[in-house]
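Every protein chain except one is present and positioned as in the full complex.
Take a look at chain A:
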Amino acid sequence: MSARRRILVVEDEPVVAMCLEDLLESLGYEPVGPASRLAEGLELARTEALDAAILDINLGGERSTAVAETLAARGVPFAFASGYGSPPEGMGDRSRLIGKPYREAEVAAMLERMLAG
């Protein structure tokens, strides 16, 4: 099982997070988390061994920007997930944005791109 790539999930909606976890598992990844709060997300981003991350921009009123910065510092690729809008200022362009609700094909393609790059 250790061969599976570890993907951090930061998503504050439990049902959605569960759904994303199932999706990742079905794609052959190992989900890490899910973190539903900023502090929790930061902790995981700092301590866990990670290959990539999917970050919901809005975390119950907080923004996941800090998690992204921590990951960027570690060289872990990440994508933002949002129902609308664009990535936070200075956090990449729309090419690193996953639309919500999650679609399996989109998540798969994004992860492949991130892990290949």
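Throughout what follows, a residue touches a chain if its C-beta (ideal position, glycine included) is under 8 Å from a C-beta of that chain, and two chains touch if they have at least 3 such contacts; residues count from 1.
Throughout what follows, contacts and distances are computed from a predicted model.
Considering only "histidine kinase", "Monosaccharide ABC transporter membrane protein (CUT2 family)", "NADH:ubiquinone oxidoreductase 30kDa subunit domain-containing protein" or "Dipeptide transport system permease protein DppB", the record for the omitted chain gives "histidine kinase", by its UniProt protein name.
Here one chain is not drawn; of A:Glu13, A:Glu30, A:Asp51 or A:Glu106, the residue touching it is A:Glu13. The chain not shown here is touched by just one of A:Arg6, A:Arg37 or A:Arg113, and that residue is A:Arg37.
Chain A meets the missing chain through residues 12-20, 22-23, 34, 36-37, 40, 58, 60, 83-84, 100-102.
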